[in-house]
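Shown here: the complex without one of its protein chains, the others still in place.
Chain IDs A and B follow the sequence of writing; residue 1 opens each chain.
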Amino acid sequence: MTTPTRPSLDDPSLTIPVEHAGIFEPIPLARTERQREFYDLRDGEMLLNMGPQHPSTHGVLRVVLKISGEQVVDLDPVLGYLHRGVEKIAENSDFHHIISQLDPLEYVASLFCEWSPVMSFEKLLDVQVPRRAEYIRVLTGELNRIASHMLFLGWYALDLGGITPILWSFAERDEIVEMLAAITGAKLLFNYFRIGGVNGDLNHEFMSRLGDWMSRAGAQLEAGMGLLNENEIFVRRARGLGVLDRETALRMCATGPNLRASGVPFDIRRAHPYSVYPELEFEIPTRREGDSLARYLLRMDEVRQSLRIIDQCLHQMPDGPVMARLPRLLRPRPGRAYSAVEGPRGQYSCYAISDGTDQPFRLRIHDPSFLHLQLVGLLMPGNLIADTMAIMASLDPVMGGVDK
Amino acid sequence: MEVGERQHPEQVPAPSDQPGSAPAALAVAHDSDVAQPIIVPNTLWTSVNPQAYSGGLPAQITHLRQEELSGDKTDNGRWQALDIIPTKADYIIDLIRLNSLWPLLSGLACCAIEMMSTATSRHDIDRWGMFPFRASPRQADVLIVAGTLTTKMAEPLVRLWAEMPEPKWCVAMGDCTCSGGRYKRSYSTVQGIDRVLPVDVYVPGCPPRPEGLIYGMMKLQQLVKERRGHWPERAIGPTVPDQV
Partner (left out) sequence: MDRAFRALIERTFGDDLTGPVRQRHDETEMRIRPGDVPQVMRTLHDDPRLRFEYLGDLAGVDTGTDFQVVYHLWSVVTPDWLRVVADGIPRDQPRIPSITFLWKGAEWMEREAYDMFGLVFEGNRDLRRIYLPDEFVSFPLRKDFHLPDDASRSPGGGVRPMEDAATPADAAETTVRRTAKAR
């Protein structure tokens, strides 16, 4: 007679077959080579899930860390928690409607999200944009770039534990954004650029706010940057962290400040100029070290260059219409157009295919943050868990654009 | 009222924040009085699998009823005797709660930026005690869902909600959470978080201005103060799954 066995954790009836486990299965079914390599845990290694909700402010990104003690050995980002199907919606919308739909992609820099598709549509339609509209686009775009970089400063410091810089940078950003709200009508998702120009001309409130801000902007921004530049804790944590060398940056298709901080002086505003950038005088800051401190300092240099551009725009702004006259029902000839702009995070581009109807056949948005998240997996190994967020923050991803 | 029986229109109680609804029924709670959820049978759509969604029938006994009906009178934080008569103690407890509603840091998309803008210097939400955005759901009171909820994120978000200890409230910030917003046609978003969570306050806008979110939070404070957020008497909408 067999004595009843005590319940044991090894009882096969208690285990859930891996195929039926949900998305939080501890060791998922490894379907690809890279997954098999990742989930093959050696002695002393452990998986730690940094779930879609975490204290960092970048958005819903899930990162599965493979750690050995406090050191991260490998990591696997899981995206898609903000995938909204914008490209599919775009195929079912008018050319005019799409522009507002594409704002929430890179929501902190939404004017650039509008600029690139608008340029593609203008190429499809062979529309000439009035010069005043181009200057306004550059002016508002550079203001948005400054706001975005100040937010980067705040978030980077917050991810390293400092709370004051984010309060300062949000104060800056709120000022800039109230200015933009005076002409665009919105604080975050501007919906300002139109095919053939911009929605409305500059008005008195915008100019007075801008003048007021410009008179103190230099000193104010320098004070905000100085809060971190001279902070020993910040510098010692950021220096030498996440070094990205030139060759790897090109192979990983990094763009924008992340590429320029690694020694490649590639800026679309100079490499493949668009709008009125050929007429403006500014430099492209480049740094060689490729670590997080270099990326941070580079973005601060870009803020200074943006101030210079805004100044020149104000002096050189011509008079004229702000929008080309276009019919309400737009039917471009069948064709394809690609255009890229230099956003605060990198190359933001749009590939539009038209089939002759009033809806695009295909609208493909390429977002820079998407590729930068691949870099995290390369730069992380060997660093501590707390540095995961530091590296990710220094690459400045925005999950809206990553997940589309 | 039996399950499956459609309620006569006059018998359906008006939403609690409308004038003319019966506030007395909520303010004075008897021991055996558990608020009946309004069950609207689903005639619009049938599932392919009849066993799905628990066969279309709600579970007979929820965990709340279990406690009430089993006669367990031990202290489970509900102040059994004091529940019957709203006292000054309740009033003060509600004042304490409403003045320090700690939100969970659950910004999903663009509305999170406006939520952060509400929390920082210019529109300072610390004036209402809500500055500490807790990272852990165990320490949070309010779940401000700021940003589009996708179907992939729905499970983690409901888990977060389940991990929050009671009393807890939910604020739907932004058009995407109120009704799906600009992503109404999309294949991967949840058309309004009231399909998966019980929402107390809806703050529309794309994104809502910080002043709008502050107005929504003040409305929530009003709800807490008038004990309409008080846990045993919550009326949860018909589309929310049970046990949530």
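Keep this in mind: a contact is a pair of C-beta atoms (placed from the backbone, for glycine too) under 8 Å apart; a residue touches a chain by one contact, two chains touch by 3 or more.
Note that the structure is a prediction, hence the values are computed from the model and not measured.
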* Specify the shown partners of the omitted chain in the complete complex. => A, B
* Decide which residue listed in A:G51, A:G85 or A:P321 touches the omitted chain of the complex. => A:G85
* With respect to the chain omitted from the figure, which of A:R34, A:R236 or A:R288 is a touching residue? -> A:R34
* Quick one: which of B:S121, B:T151 or B:Q222 touches the chain that's been left out? -> B:T151
* State which residues belonging to chain B touch the missing partner chain. => 43-44, 151-152, 185-188
* Structure fact -> Against the hidden chain, chain A presents residues 23, 31-35, 79-80, 83, 85, 87-89, 91-92, 123, 250-254, 266, 271-272, 335-338, 340, 347, 349, 351, 353, 362, 364, 366, 370-371, 373-374, 403-404
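FYI, only the chains that are shown with their structure count from here on.
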* Just how far, in Å, is the C-alpha centre of chain B from the one of chain A? -> 33
* Structure fact -> Interface with chain B, chain A side, in the complex: residues 22-23, 51-55, 57, 59-60, 80-86, 88-89, 92, 100-101, 104, 107-108, 151, 166-168, 170-171, 173-174, 187-189, 399-400, 403
* Structure fact -> Per the touch rule above, chain B residues touching chain A in the complex are 104-110, 112-114, 116-117, 120-122, 135, 147-148, 150, 152-153, 155-157, 160, 182-183, 185-189, 206-207, 209
